[in-house]
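Just one protein chain is left out here, and the rest sit where they should.
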Amino acid sequence: MKASVPLMPMLTLALALAACEREQRPTHAPPPASSIGNPSQPAGAVARAHDRYEQNAYAVSQGKTWYRAYNCNGCHAQGGGDVGPALMDATWRYGADPASIYATIAYGRPNGMPAFGGRVPEDQIWQLVAYVRSLSGQLPSSVAPSRSDGLQAGKPEARREKEKIRPEPPSNPGELR
Amino acid sequence: MTAPDPRHDTLERRMPRADPAAATALERTWRDPPGIIGWFAAINHKTISKRFMVTTILFFLAGGVLALLIRLQLAQPNAGIIGPDRYNQIFTMHGSTMMFLFAVPVMQAVATYLIPLMIGARSLAFPRLNAYAYWIFTMGGIMLYAAFFVDAGPDAGWFAYVPLSGPQYSPGKRVDFWAQMITFTELSGLMEAVVIITTILKLRAPGMSLNRMPLYVWTMLVTSFMVLFAMPSVMLASTALITDRLVGTHFYNPGEGGDALLWQHLFWFFGHPEVYLIFIPPLGFISSIVATFARRPVVGYPAMVLALVTTAFLAFGLWVHHMFATNLPELGKTFFTAASLIIAVPSAVQIFCWIATLGSGRLHVKTPLLFVLAFFFILVLGGLTGLMLASVSLDTQLHDTFFVVAHLHYVLLGGAVFPLFGAFYYWFPKFTGRLLNERLGRWNFWLFFIGFNVTFFPMHLLGLWGMPRRVYTYPAEMGWGDMNLVASIGAATIAASVLLFLVNVARSLRVGAVAGPDPWGAGTLEWSVASPPPMGNFEVIPVVHGRYPLWQPQPEPTHVEGMSNEWREVLVTTVADAEPDHRLWMPSSSVWPFLSALATTVLFVGSIFTPWAVVWAAVPVAVATTIWFWPRRAVVRERVRSELRP
Amino acid sequence: MNALEQNRAAGKEAVRRGAALDVSGMPTFAFSTRSPMWWGTMGLVAIESTVFALTIMAYFYLRSHATVWPMSRFPPDLLWGNLNTAILLASMWPNHKAKQAAERLDLHGVRLWMTVCMVFSLAFLAVRVFEFGALNTRWDSDAYGSVVWMLLGLHTTHLVTDAYDSLVLTVLMFTGPHEGKRFVDVSENAGYWYFVVLSWLPIYAVIYWGARF
Partner (left out) sequence: MNAAMSSNEPAAAMQDALRAAGTQAQHIGALWNGTLVLCTLVFVAIVVATIVAVWRAPRADAATRPDTTSLEGPEHRIWRRVGWATGAAVAGLLVLLAGDVFTSRALARLPLRDAVNIELVGHQWWWEARYRDGDPSHEFTTANELTIPVGRPVIVTLRANDVIHSLWVPSLSGKKDLIPGRTATLRLRADRAGTYRGQCAEFCGLEHALMALLVHAVPPADYEAWAARQRQPASEPADPVARHGRDVFLGTSCVMCHTVSGTPAQARTGPDLTHLASRQTIAAGMFPNNRGYLAGWIGDPQALKPGVNMPANTLPPDDLQALLAYLETLR
């Protein structure tokens, strides 16, 4: 009993900090450090992406807003895939970690993925990265968005099981997907 | 210290006292066990009620500090003191704290102290349930403020309109904490209502028929019945909101058949009776204070009781006047205009009866009466602005502006907080045995009265000049700066006055004049026992022969004999005429209500994070409540020996 | 016959002794409206009836806004609903016997009928699981599914809590300690059981037939 006495405040403090992080509304986005179009992303940017966006419910829900506003659902539908590949399953052709997804969105990919680097600010790209990862259940249910108003397209992101990521080898470039 | 009043000893002789040995036995029987465990096991209605009152006053102070922050930010145009996100949390917390954590619970807290004393009972009907309700309320309040301090405070307004409070536009757990706080406070409110109704109907002293009950007891009976039918509406609405947010139901999702106005209907069907839950108990305070300080019974007892009942019924019929700006059919709205106007009649009757009582009485002007007299100025003004808001066409200009902020503060502070302060000054001697200082009381009153009007009257003008509600700032060229500054200065005055009240309480607890059983020469039963009352309230349960027992001659029989002093025994009487029916043993003090409340808190807070919490956390709740219910073998063996079958 | 006559008939009433009213001869527990427990239970019944009534009103509110009702096109299957209604109505019989036994202070009778009640509660809890399956809609499919699951979920909560209360009481009746007041609890628990059964009838009509007309 004695040993766990200091444990309790530590636990509640940790819980509080997690809650604090998850619930903030970071309205004043920091000016993006790297200039747009810089191919090699420093490791720091990845770390920053993880905690600033993926643990913040507001950032992920903003990502969901941009997913519709920038017409990502035009090719990827609600994550199920259409002309573009599915984003909610476990197969990732260009890597499932935040940095790879950031590169995919910012610099585009062959077979039709446009480069949004110059057009979508970096802060919003990180929010999109966080939302895209929530499509396959990678984010904790307290952060991922729950149902949205309007017609339902499958399970809300908060209630999806976490997919076990299996990297998929890129099919030969010539074949039109 | 006033000279001992000769009249008191005549009072003593008339109210028979038990011999000292019986009195000490009674005290030991009704006392809660000592020590830390004893503190958590306390179920004496006065102990729990004092804690309840202190907790609600602390929430009132917290709400007040939040109000000061709001006024600080709004004092000047384009002030950058508080950002929009923080401000939205602050005004939502201010509204939610004042409405759910202070206004309704404080009335129930004061009632659980006074009602047994006023009806001649030794305890509430379900003392353990009363303790459980207090703990649930406190834990709900702590949860909300814990969320607020980790930046997870609700930010969608105290009535959280959907879809803003829905899953898409309120990401994270903020609104979930608000909706769960509703579950806590409403559960507590409903249980207190059941406790109060059963106590009033079944535990009155012999002879106290319904038409001899003090008017305050009538107000609590009427309020508690309203609670039974109003609070379920907000519990259903907030449960539907939490299932919308957490498991994806579509109650309020227009795209899948839901409707945004369903929330407003369900919320305001509770919302309007809620404001009458806050308004009606103070009518009881006023009736008690006016009678005592006008040295005569209140005029028109039947008219007052009927007015209370009429207000209660009408309160359920006018919720749509909160929704006049929506696209509901116009004819329907006019019906609610008429209903909103009619409800002014019963309140008018009560006000006229009180004025008649004051006019035909001899006035003993002390601080409690001052606070009540402020009611006639502030509440009447608030009621009349309410009549303006009742008209559909006028409401389209005034709705959701600072005019409504002014109206609601005039009726809530004028109708509830002023009489509540009067009630504290009036019954403080009974709670603590010491009188509050009169000079400090006057300062407290006048600062409050002036500060209040300086704060909230300018808001009528701001509303008419186009300033909407819930804005964290406003442009300079709108010309609203001056009136907002005046309001902010007034708010500081109110803060000073409340501080003065705290000083008065702290000082009087140590050096206040000793009050004795009846410092005001009042007429109701609570003034026939010592201050503070013994644990068992009445050494001998009195027999009542009139509405104001201490003011009227006391014919035979004067008291009840044959109640055990070794067991916590109460006399159960019939509903209408309070004739003795049977004796009943009250439960012993127990830690289990507290532990059950802890288990219920784990269930509620857990269910914010995972719906499965409702299942696995139900087990500790079931275990705790079973142990709470399970009789102790030794105690039962003792009681069975003196058991008498019906 | 009100409380006073009952007491007078039983020779147990308040006796005037000079200026006092001696109540030492009065009983230490009483049944039905004479007992505060009855009023507490009725308070609970009033609260829950209001919750049920408001949920039913929300059902018809949403239905009035819907173009197609039920939105998932298939109303619930009737089999399990009807079966459960039958079981619930039948369960009022052992309940009534238990109430009578309690009011006769017949411990043996109470033990017997409470056990029968527990069998019934197991039956309708089991059937209720199948009922959820037969609703033909999920809670998150649309507003219809949400309000139907809310109605059935609220009533199920009452079935579970009432079954558990009765179980605790039944076990107490067997293990003891026994005192007169416990019979009042059995009688009130039966009263609450009536409410849980009777409140099911309108909910049954709304869930199963509200979607067919």
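Structure notes:
For clarity, chains are labelled A, B and C in written order, and residue numbers in each chain start from 1.
We take it that a residue touches a chain if its C-beta (ideal position, glycine included) is under 8 Å from a C-beta of that chain, and two chains touch if they have at least 3 such contacts.
Owing to the predicted nature of the structure, the values given are computational and were not obtained by experimental measurement.
Contacts of the undisplayed chain with visible chains (whole complex): A, B. Among B:A146, B:L387, B:I450 or B:V602, the one in contact with the hidden chain is B:L387. The chain omitted from view is touched by exactly one of B:F316, B:W446 or B:W551, namely B:W551. Note that of B:P163, B:P232, B:P458 or B:P587, the residue touching the chain absent from this view is B:P163. For the options B:D151, B:D176, B:E192 or B:D259, the residue in contact with the chain missing from this view is B:D259. Annotation: of A:R25, A:R52 or A:R160, A:R25 touches the absent chain (contact as defined above).
Only one of B:Y474, B:F501, B:W585 or B:W628 touches the absent chain when the whole complex is considered: B:Y474.
Considering the complete assembly, chain A touches the hidden chain via residues 25, 27-29, 31-32, 35-36, 62, 65, 69-70, 118-121, 123-124, 149. Contact between chain B and the absent chain runs through residues 2, 5-7, 83-85, 88, 156-157, 161, 163-164, 168-169, 254-255, 258-261, 294-297, 299-300, 303, 325-327, 330, 334, 337-338, 341-342, 344-345, 348-349, 351-353, 355-356, 358-365, 373, 376-377, 380-381, 384-385, 387-388, 390-401, 463-466, 468-475, 477-479, 518-521, 523, 546-548, 551-552.
Please note the rule applied: only the chains that are shown with their structure count from here on.
In chain A, the residues that reach two or more other chains under the touch definition are 147, 152, 155. Counting only residues that touch two or more partner chains, chain C has 140-142.
The touching residues of chain C, counted against chain B in their complex, run 2-4, 6-7, 10, 12-14, 16-31, 33-36, 39-40, 43-44, 46-48, 50-51, 54-55, 58, 61-62, 65-66, 71, 105, 139-147, 149-150, 164, 168, 172, 176-182.
Remark: chain A residues 16-17, 19-20, 22-25, 27, 57-58, 60-61, 141-143, 145-152, 155-156, 158-159 touch chain B in the complex. Contacts from chain B toward chain A in the complex involve residues 83-85, 146-147, 149-152, 163, 166-169, 171-174, 244-248, 250, 253-256, 609-610.
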